[in-house]
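With one protein chain removed, the remaining protein chains of the complex are shown where they sit.
Which chain is which? They are A, B and C, in the order written, and residues in each are numbered from 1.
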Amino acid sequence: MIILRALLNIDRRIMYGLLCLTIVVMLKWPVKQPLSTTHAVKGVYDAVEAIPHDKIAIVSIVWSSSTMAENGPQTEAIMRHLFKRGIRFAILPWDQQGATLAKDIAEKVSAEMGKTYGVDWCDWGYRPAYLYQILPALAKDIPATIKKDYRGEDVRKLPMMRGVKTIHDVGLVADITPSGTLDAWISQIQGVYKTPIVFAPTLVMVPEAYNPLDAGQIKGMLPGLPGAGQYEQMLNYVGFGQKGSGALSGSFILIIVLIILGNVGLVASRRRRPEDGGGD
Amino acid sequence: MDAFLQRYSLQIIVWLGALSTLAIFSILYKENAFYRLFEHIFIGLATGQGIFMTVSQVLHPLWWKRMTAEGQWYWVFAFLAGMMFYFVYSRKYAWISRIIFGAFMGFTAGLTFKAFATQYVPQIAASFKPLGGPPSSARPDVTAMTVVYAVSFLVFLLPLVWAAVLGSKAARLKREAGIR
Amino acid sequence: MEHPTWQITILTFALSLSVLIGIFYNRWLSGRGRSLFIRRIPGLSALDEAVGRATEMGRPVLFVPGIGSLDIVSLQALAILSHVTRIAARYGSRVIVPSADSIVFTLAEEVSREAYTAEDAADHYDPEDVRYLSDNQFAFASGVVGILNREKVASACYFGSFFAESLILAETGHQVGAIQVAGTPSTTQIPFFLAACDYTIIGDEFFAASAYLSREPTLLGSLVGQDVAKGIIIALVIAGTAIATVFGVQSGVLKGLLGL
Partner (left out) sequence: MDFILYLGKWLASPRHGLALWLLIAGGLALGVAIFLLLRATPGRYRKLIVMAVTFLAGLFYIAEFFWSGTIFGVENFLSPAVQPLGDVIMVVGSFTLLLGVVNLVAIHAKAIRAVRPGWHNSLAFFIAMVAIMAAGLIPYLQEQSGQKGSQSWTAVYQILFNGMLAPLGATMFSLVAFYIVSASYRAFRIRSGEATLMMLAAFLVMLGMVPIGIYLTHWLPETGALSNLRLERITQWILTGPNAAAQRAIAFGIAVGGLAMALRIWLSLEKGSFFDKQ
């Protein structure tokens, strides 16, 4: 009984150790688990499939190394799909680290799929995250707002940017983010010009996003790492999204087990009280 | 120095990264001097980088360059407006800083109206859904699912919730009666 | 739609008008010595308890006004700060205010100084207790974690905009044994505060805080106006759902209702 009651107050350091162990083990020896596709993820897939070939896509990068584990695989999956369909896209980074990290992903995938910088994709370069100030101007005149790509070259000279003038030449915006930038995209772009938006948030932000998703303000959503995993499955390749989802499964199971243990402890301490004559 | 940095910078980055990670993780055990040191370094780096970014991304290109190189002399008024904030440190003239604070609050207030109309009104409209109507192709049929769950809830979960409620009530009654 | 349709314009103005009417109605009422009723919000009543506990233990109170810049939410947080500081000043306790935005920091400094002066406790006010830490989200969090541990904080209040750092702050606070009260309109963070804090105020209770704490007729009236505005929205949703059920989602009446 003492053991059972000890379950009521497990030392947090033990829990932290168990978590570390679970993640390491699950990443090292991944268990193949099936993922089924939810309608939110299918919405992203369909939105990318629906982009007309004469329009470009914008991949908005707000994440940095802190949330790379979740946002990185999402970015890669979306880029792969765009490349696969032959839709030209531009990276629009709002974070200094994210700028480098997303460019690295694009370079890797583009090399793998035989695509060329400037023709199939480009990088508009880092700018400070003043979305509310920049987006209205971007919508009206893209080349004048962006001016130069990350290498300092005039964006007007890039082959893929030919004929791209306003937001009406943009067929999709993918906002990949760990923070509240979606509001800016919705209120300044989608709400005004009806440009389709898909959303790739971190897992903690998911519950809130069902509201705009339901309102049709975003076409689809990749919920964190499992979302990326599902998307990978739809695109038929195995990336960190699927591997990482396994580790996530493990840690969720750990949390559930700990919660159950805590409750066992609670029940045990309740039962014991009368006989103990006021044990605590 | 140059050659050294070029040659070893990657190794330095890796080792410093590992050290920083360990320092922060050490707080999971308990607060300690190692963590404290890196906390101060972190704040120092963030402050320094913040100053660098503000100067290189905003103040230099959007203000100084425009005012001097592009000849738009009237940007001097932006500087004057910015300086008004600093009157907050003067007892006597603190009210002058309130003018610029007021302007900023006004802008925020104005934008709130705009956000309400573009962001929330469409969500009000999205709540207009037929009850028990046919499901749309893109979304699951929430109504049908609700019925299924309501039934299963009654069958499986209600006894459990009921027991828990009873349990907590009994515990409270016992507590109130002084039985421990 | 670069500009809203007339329906949206009218709706926004109507809601604003109902708030204004609420304000002036209650001002008129209070001029005649009457006042409106406001229900108890346990989280806000707990602020007194939190400060009182810190005083008994002889330890400081921590108040984090969020990590947002100067906006509606931060201003509300500062209003709550003013209240907390005044209680603390009355008891002669310290309130440590770490800040993540230079403008909010400046205002917080002023609010604190004023609160101590108003309670005739200016000698208890330590200018170093209001601190600017960093506008880098996690550098700020690391600093607050440090303060929570080193200052042996007895009570911690988190009011304002919070993001991914909310649980880092609240869980550390729990570990050092502080009694914690939180309130934020950032809906994603509410579950974290609920899990780690003793009291959490949710949603628009946050905006009711200054009215609740000050019982100022203008603010109370605004609260009544807000309830009327919410009533209008509820009526709209019910009407819209009824129309959608009877005539279908594609009906012209529904489209005309908000002009979307």
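As a convention for this text, a contact is a pair of C-beta atoms (placed from the backbone, for glycine too) under 8 Å apart; a residue touches a chain by one contact, two chains touch by 3 or more.
Predicted model, so just to flag it, every value in this text is computed and none were measured.
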Thinking of the complex as a whole, which visible chains are touched by the chain that is not shown? A, B, C
Hidden partner chain, touching residue among C:96, C:111, C:148 or C:244: C:111
Which residue among C:96, C:133, C:179 or C:254 touches the omitted chain? C:133
Specify the residue from the set C:76, C:93 or C:155 that touches the hidden chain. C:76
Touch list for subunit C against the chain that is not drawn: 2-6, 9, 12, 15-16, 19-20, 23, 69, 72-73, 75-76, 78-79, 82, 99, 101-103, 105-107, 109-111, 114-115, 128, 130-139, 141-142, 164-165, 167-168, 170-172, 174, 185, 187, 192, 194-196, 202-204, 206-208, 210, 214, 216, 218-219, 222-223, 225-226, 229-230, 233
Extract the touching residues of subunit B with respect to the undisplayed chain. 1-2, 5-6, 9, 12-17, 20-21, 23-25, 27-28, 36-56, 58-60, 62-63, 67-68, 70-83, 85-86, 88, 93, 95-96, 98-100, 102-114, 116-117, 119-120, 123-124, 127, 139-140, 142, 144-146, 148-149, 152, 157, 160-162, 164-165, 167-168
Hey, which subunit A residues sit against the chain that's not shown? 10, 12, 15-16, 19, 33-36, 38-40, 64-68, 96-97, 130, 132-134, 136-137, 203-204, 206-208, 210-211, 213-214, 223-224, 226, 229, 245-246, 248-249, 251-256, 258-259, 262-263, 266
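By our rule, only the chains that are shown with their structure count from here on.
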Between subunit B and subunit A, distance of the C-alpha-averaged centres to the nearest whole Å: 17
For subunit C, residue numbers touching 2 or more other chains are 138
If I count partner chains per residue in subunit B, which residues reach a count of at least 2? 118, 122, 125
Note which residues of subunit A are touching subunit B in the complex, please. 12-13, 16, 39, 43, 46, 96, 127-128, 132, 183, 186-188, 191-192, 211-212, 214-217, 270, 273-274, 277-278
Seen from subunit C, its contact residues with subunit B in the complex are 4, 8-9, 11-12, 15-16, 70-72, 75, 103, 106-107, 110, 133-136, 138-139, 142-143, 145-146, 149-150, 172, 233, 236-237, 240-241, 243-245, 248-249, 254, 257-258, 260
For the subunit B and subunit A complex, residues of the former touching the latter: 28-29, 53, 57-58, 111, 114-115, 118-119, 122-123, 125-126, 138-140, 167, 171, 179-180
